[in-house]
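Right, chain A next:
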Amino acid sequence: MFQVRLHGRGGQGVVTAAEMLSIAGFSEGKHAQAFPSFGSERTGAPVVSFCRLDDKEIRRREPILEPDCLIIQDPTLFHALDVFQGLKPDGYVLINSTKDWHELGITDRIAHLPQAHVVGINASALARKHVGRPVPNAALLGGFAAITGEIHLDAVEKAIATKFDGSIAEGNIAAARAAHAAALGMELSDA
Partner candidate 1 sequence: MLKQLEGSHAVAEAVALCRPEVICAYPISPQTHIVEHCGELVREGKMGNCEYMNVESEFAALSACIGSSACGARTYTATASQGLLFMAEAVYNASGLGLPIVMTVANRAIGAPINIWNDHTDSMAMRDAGWLQLFAETNQEALDLHIQAFRIAEQMSQPVMVCMDGFILTHAYERVSMPTQEQVDQFLPPYTPQQVLDPANPYSIGAMVGPEAFTEVRYLAHEKQLQALDVIPGIAAEFKAIFGRDSGGLIREYETEGADTIVVTLGSVAGTVKDTVDEMRADGKKIGVVTVGSFRPFPSAALREAVKHANEVVVLEKSFAIGFGGVVANNIMMSLQGTGIHVHTVVAGLGGRPITMPSLHRLFDTALKGELEDMHFLNLQWDIVNAELQRQREQIASGPTAESILRNIQTDTARGTPTPAAE
Partner candidate 2 sequence: MTKELTAEQKVKFYQKGTFTVGNRLVDADNRSVQASMERSNAITSGHRACQGCGEALGARYALDTAMRVTGGQMIAANATGCLEVFTTPYPETSWQMPWLHSLFGNAPAVASGMQAAMKAKGKKTRIVAQGGDGGTVDIGFGCLSGMFERNDDVLYICYDNEAYMNTGVQRSGATPGGARTATTMPVGEAYPGNVFGTGKNLPRIAMAHNIPYVATASVAYLQDLEAKVEKAMSLEGARYIHVYVPCPLGWGCASNATINLARLVVETGFFPLFEAEHGKVTATRPIRQRVPIEEYLKPQRRFAHLFKTDAGAEAIRKLQAMCDHNIAEYDLLREGEETLA
C-alpha cells in the first residue's frame, strides 16, 4: 500500500487533489481511497487530505499516520505545523516551491531522506500560466507521477478530465505535464 498525505490551505484544492489522485489510481486498475481531514475549514485555513493506493481492497479508514509521500501545496505551512510527522524514512516529499530547502527552513527535516525523493516545483506559477489561477493541486499530481512512479502521467490527465471540464481541464492537464517534466528535471518545449 502506498499512502499519500496532502497538506495545503482551504481554497487550494487539497481535497480535490486527493480525489483526483484516487481517480488516477483507479484508472490504472488500482484500489484507491481518498478522504479529507473532515474539518469545517474556511478559505486559508490549513487543510489535510489523504489518499491510499493498493493492488487489493483497502479496508482501513484511519488517517494516514505514516505516509509514503507528502504533497505540500503551501510551503508557509512548514512554520504552522509539523507536516513531516510520521513520514517514512524512504518517503517522498513534493513541495510547491522552488526555494532552496534552507530558505524554507526544512533542511534538518529532510536530511535523512534520499536526495531524489525531495522535489520542489513552482506548481502555483505553472497553474497561473496554464489555468489562469494559482491553484497548484492538479499540477502537483503531475509531479507526483514523476517522482514516485506510482501512477502514470496519462492517468493523472484522465483524472483531471474527470473532475474538470473544457478549458479548465485542458489548462490543468498542461500544468500537470509541465510539472511532470519539471520534476524530472526537464523543461517542456512549450512550458
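Keep in mind how these were chosen: all candidates are chains of the complex that A comes from, given by their letters.
The rule is simple: a residue touches a chain if its C-beta (ideal position, glycine included) is under 8 Å from a C-beta of that chain, and two chains touch if they have at least 3 such contacts; residues count from 1.
Small disclaimer: the values here were computed from a predicted structure and weren't measured.
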Candidates 1 or 2: which touches chain A in this complex?
1
Within the complex, candidate 1 is touched by chain A residues 18-19, 22-23, 25-27, 31-41, 45-48, 58-63, 65, 80-81, 85
